[in-house]
Structures are given as C-alpha cells and as structure tokens.
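For this view, one protein chain was removed and the others were kept in their places.
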Amino acid sequence: MRIVVCMKQTFDTEAKIALTADGLIDSTGVTLVVDPYSEFAVEKGIQFKEKFGGEVVIVCIGDTQAETAIRQCMAMGADRAVIVTDPAMDGSDQSATARVLAKAVISQEPDIILGGFKSVDSGSAQVMLRLAEILNLPHVNVVTNIEIGEGKAIATRELDDGVELVEVSLPAIFTAQQGLAEPRYPSVKGIMQAKKKELKRLTLADLDIDPTSVGPANAKVKIHGLTLPAPRKGGRIIGGEIPEATADLVKALRDEAKVI
Amino acid sequence: MAGVWVFAEAKDGKFRRVILEMLGEARKFADHLGEELWAVLVGSNVAELSSLLGEHGADKVLVMDNPNLAAYTTDVYAGVTLGLINTYQPTAVLFANSNMGRDLAPILAQKLDTGLITDLTGITYGPEILFKRPIYAGKALVELSFAANARPMLLTIRPKVFTPAEPQTGRQAEVITASADLNALTLRQVIKDVIRKASTRVDLTEADIVISGGRGMKNPENFKILEEVADILGAAVGASRAAVDEGWREPQYQVGQTGKVVSPQLYIAVGISGAIQHLAGMNSSKCIVAINKDPEAEIFKVADYGIVGDLFQVIPILKQELQQALASA
Partner (left out) sequence: MNATRQIYWNIQGHIAIYPLFLVAIVIFAYGFYLKYRLWHVGQPVDRNDRKGARAKSLIGFVLGHTRILRRRQPGIMHFLIFWGMVCLFLGTIVVALQSDVGLQIMHGPFYLYFMSLILNIAGLAVLLGLLIALYRRYIKPAEGLDNQPDDAVILILLLVIILTGFLTQGLRIAATHDPWAAWSPVGNLFARLFAGLGAATQSEVHRALWWSHLFLALGLIAYLPYSKLIHIGTAPLNIYFRSLEPNGALTRLDLEDEDLETFGAAKLTDLTWKDLMDTDACVRCGRCQNNCPAYLTGKPLSPKALIQDLKLQVHQQGKLILAARKTAAHPTTGEHETAAGSELDAGLDEQNLVGTVLSEDALWSCTTCRACMEQCPVFVEHVPKTIEMRRNQVLMESDFPAELNGAFKGMENNGNPWGLGWAKRAEWADDLGVKVVATDGAPEYLYWVGCAGSFDNRNRKVSAAMVQIMRAAGIDFAILGTEEKCCGDSARRLGNEYLYQSLAEANIETLNGYGIKKIITQCPHCFNTLKNEYPQFGGNFEVIHHSAFIAQLIAAGRLPLQAKLNGTITYHDSCYLGRYNAIYQPPRQVIEALGLKLIEMPRSQRESFCCGAGGGRMWLEENLGERINMQRTEEALSTNASCIGTACPFCLTMLEDGTKRKDVAENIKTLDLAELVQQAIQSAQ
C-alpha cells in the first residue's frame, strides 16, 4: 500500500507572533515544526504501513527549511519524500497550492492520501478538500479513525454532536483531526536512518506547472494586511458580592469575550 | 441574477444560533451590495423553517426539500448546491463554520474555481469589502478580499461572532422551491452509522469549553456541580493533577503537563491554584476564567476573568446565570 501524506511545516504553537515593518508575519527565531495536524496524518500513515506493508511518502510544498520537517517525518518512519520548492509559490492561495499538491501527489500513485484537516498557522482548512476535488477522489473530512478494508475504508468523521462512520472506496483522501493517532517520538535510530532516505526536490517546471499560473497574481483571495489582536488585557478580577460578580462574569463571557 | 446567500443548515427541524447570526450579517452584506438576501434550505422536512428565515431578514428562501437529503454527505449536498448556485448565480454564499460547512464549502469552491475564506470573524464594508479571519490560532488577524474573477465569494462563518438581526414577526420571505435529480449524482460516501454523543459532554481535547476542578473541590462528589455547569455549556470536565492524585477524577481527565493539553475557547478553572504543571496544559486557551478563594493563587495571573470567592457559593449561581443567559439566546 502506498500512503501519501501531505505535510506542512508551521510555526510552533507556542511561537510568539509579531509583524515585520512591512506588516508581514515575522518568522525570525521562530521554531518551525511539523504541523500538528499533519503529524497526526503522518503517524497514521506509518501505522498503516506497519500493519499492511508498503511505504509512506511525504509530499510537501515549502522552502529548504521545510526539509527539517520532512526529516522529522522520516525519523518517525516515513520512507521517502517529495518537496516542491519554487519561489513562484510565494503568496499563492489555497487554490494554487491544491493544484500543485495534486500534481505532486498523483505522481506517486497513492492508494491512500492523508493530511491535516487544517494547519495551525493559516488554518484555512480547505487545501486537502480542494485536492480531493481536483483529483476526483472521494474524501472524508475531519476524521478521528480510519479502518482499512478490501479496496475501501471506513472513517470516523466528526460531527457537531457526535460522529459518523463513512465508507469510501480507495484511493481516497482523509483529513486528520486530533485523536486520529498519537504521534510517536522518533528514536535516534530513526533520526540516523532519516538522513539517508530519499528526498526528491521538484520545481513547478518539473511538475509541468506554469509558474505564472500561481502566486499572488492568480490568487482568488488577496491578502490586504495583517494585524495583531489587541494585547490580552491583564486579568480582571470581578469584584463585588458573589451573586453580582457571577452575573457580571457571564455577561462578560457573552458580550466581551464572546465565548458562550 | 445575484444575491447574498446564507446556507441555512438545519438539524432536527432547528437552526443553530450561528444561522441567525449569519442572517444578521448577511443582511448588511446584501444591503451594501444592493442585492437580495437569500436563505438556502437544503434537507428533508425543512420547508416549514422558511418563515423563521424570513423573520430574520431573508428576502427569498430557496428550498430544496427531499427525503434523500436527510443525512449530509458531501457528494449529494455538493451536487445539489452546485446546481442551485449555477442556476441562480449568487454573488456570495455564507456557510456556517460547522462540520458540514467545513466539508461542503471547500469542495464547492474548487468545483466553482473560486475563492473561499473560512472561519470569518469580521467584514468591513467599503469600496472593497474586506473579510477578517484569525490566523495562528488567533494570535494574528488577516484581512482578505476576493479577486474580481472569484465569484461567487464563498465564506464560512465562525459562530458566536456576529449578531442576529432582531426578528420581525410576520416578515415573510418569498419561497422558491427547487428540486434536483439526485439519481444523476455519483455517491461516493456511504454513511454506515451515526453515533450521537449520549450526553452533550464532549472530549476534553476537542471541547470548545472546558471546566476543570482542583484541590478546592474537596471531594469527588462535588464534581457533580461542575458537570451540571458543563452540561449547560456543552463543555468537557477536566481536573488538575491535585484532584486526580486525590482520586477524585480519573487520570484521563487530567489537564496539564503530564495529562491532556487543551486549548479551548473558554477554560474555567475552579478551585485550581495554577501550578505550572497545570498551566502548561491549558495556557493557550483563548479565554480563561478562574474561581478561587485565594486571591494570591497563581491562576489569577493567567486568567482573563477572575472571581475571588468560595467556589461552592459561586458555582450554583454561575449555573443559574448561564441557564438564563443561554435560554435567552
């Protein structure tokens, strides 16, 4: 079974987000990691390989820094990787990303395609599904379990008030939610082996994609600007008698924080 | 033809509050464009819901009522919705950022070769309409616009952000009934089973709201009052290491360094002092509420809102207040 996992490298979730003078996200000194949702997918892919045999291929779009994340996946047990690195990709939207990813993924002739249902950085939660549509493959979104059967799979999809079991035939695409698999901690043995695994570097030209068809100029959605949210106000102790304070709290949660 | 559409996802003959919130904002959106506000009702036995949509601001309600649409599957819903969009050519379509919206919108965006902005939290109306959404788990915000050729504009809307319009009793929307040949669609997803959560209580790591108790809970029985609050909020109940060590809660409910790491929208820490071991498991929560009788407790340092007081006095009142607040919503 060939398992292709789409992996994205992102900021560590604890990273402090700041803007550069140009108003872009400042990545100076930020720890880059395998996106946690991608990581669930990678782990599940490796578990499938261990159970059914075959190989796990990581497909990634990113610059050379992303190779660290790829090696991390390889240290966990992925067998090889394809990375698409092309300056033309900078500023591409999800539509272009999905298009490029589709070419890279399908070149691997996958039996099953996994990826995070979203990433923790942009969190747009649409690339994997656009990919499914481009490849004309069935998908199950936001899954917490996948059972592989003969030529098909049953995935547990999260609903707002429960879960449902969805059956699709393979090849198919599944997007990982937390709970799909607990990523393993790579052993040093794995890290050593990872250094020697095959990493194929591709450009858009290698995938027969016109570099002028991607990038900001072709984006369906344009970025106007980034802002940082108002800094979290230091905590507020709600004073007064307990009944009033509690009522004020509920009001604040609803009207200020908008969390209930 | 044009219009701003709200995809009025219904479940068991009811709308979630977010649908009304979407109508409230979409009304402004439509008015800004000088277009009509349409609500789209796709499902089984949904026709009678159209009046509610009218009262909340919809000019037209497009109803596709079909017993075969009772359960959501991507191919069926994407198929019929695509048909409607192609027929009526809306300018924008708003989906709830629910599990259905998150699944349907990207597929449609790709089918229509258009843009999609997910998890929307704000719209600025001007010569160019700007759409705001959080990135980096809310640590930054991005403002976006749709390219001129990206039509319809597809959006998914985060719940609890926008305000529903005041309902106008008796306001009626024009109902357009649509139908589709479902047999013409290829169905690749087959639902084998649906498991509704027995209780509203959700998994700790996935919950939007978590309420946790610590050493201040005094005994295992007292966790019942937290569960009652959790039921009202649809929250998960967690515990600090101290409470787990005392044997008041099972280890799988422990939030902290050596337990579960959670990052809900709202985290309510009850009788928890806020040792770093606990903070490491919940400090990325969006909003933190602390209830503790010790004003010096470390938890207040990370809390957005705090009440200094006896939790056994606070929690019952909190329960009542929440009941009232959520009932009025």
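Each chain carries a letter (A and B) given by its place in the written order, and its residues are counted from 1.
Everything below uses one rule, namely that a residue touches a chain if its C-beta (ideal position, glycine included) is under 8 Å from a C-beta of that chain, and two chains touch if they have at least 3 such contacts.
In this text the structure is predicted, and so the values were computed from the model without any measurement.
Peer 1: I'd like the shown chains that the missing chain touches, ordered by label.
Peer 2: A, B
Peer 1: Given that one chain is not shown, which residue among A:D12, A:E50 or A:D90 touches it?
Peer 2: Going through A:D12, A:E50 or A:D90 one by one, A:D12 is the residue touching the chain not shown.
Peer 1: Which listed residue (B:A8, B:V93, B:I209 or B:A242) would be found touching the missing chain in the intact complex?
Peer 2: Considering all chains, including the one not shown, the answer is B:A242.
Peer 1: Have a look at B:L130, B:A280 or B:A325 and name the one touching the chain we're not showing.
Peer 2: Counting the whole complex, the residue in contact with the absent chain is B:A280.
Peer 1: Counting contacts across the full complex, list the positions on chain A that touch the omitted chain.
Peer 2: Residues touching the hidden chain, for chain A, are 12, 14-16, 29, 31, 33, 182, 184-192.
Peer 1: What residues on chain B make contact with the chain left out of this view?
Peer 2: 215, 242, 245-246, 251, 257-259, 261, 273-277, 279-280, 283, 298, 301
The rule we apply is simple: only the chains that are shown with their structure count from here on.
Peer 1: Determine the centre-to-centre distance between chain A and chain B, using the mean Cα coordinates as centres, and give it in whole Å.
Peer 2: Here chain A and chain B have centroids separated by 21 Å.
Peer 1: So in the complex, which bits of chain A are touching chain B?
Peer 2: 11, 13-17, 19, 25, 93-95, 98, 117, 120-126, 129-130, 132-134, 138-142, 154, 157-169, 177-179, 219-229, 232-233, 235-238, 242-243, 245-247, 249-254, 257-260
Peer 1: State the interface residues of chain B toward chain A in the complex, per the touch definition above.
Peer 2: Against chain A, the touching part of chain B is residues 11, 16, 73-75, 98-100, 102-103, 105-107, 109-111, 113-119, 128, 130, 134-147, 149-150, 160-161, 188-197, 200, 203, 205-206, 208-209, 233, 263, 265-266, 284, 286-290, 295, 300-310, 313-314, 317-318, 321-322, 325-326, 329.
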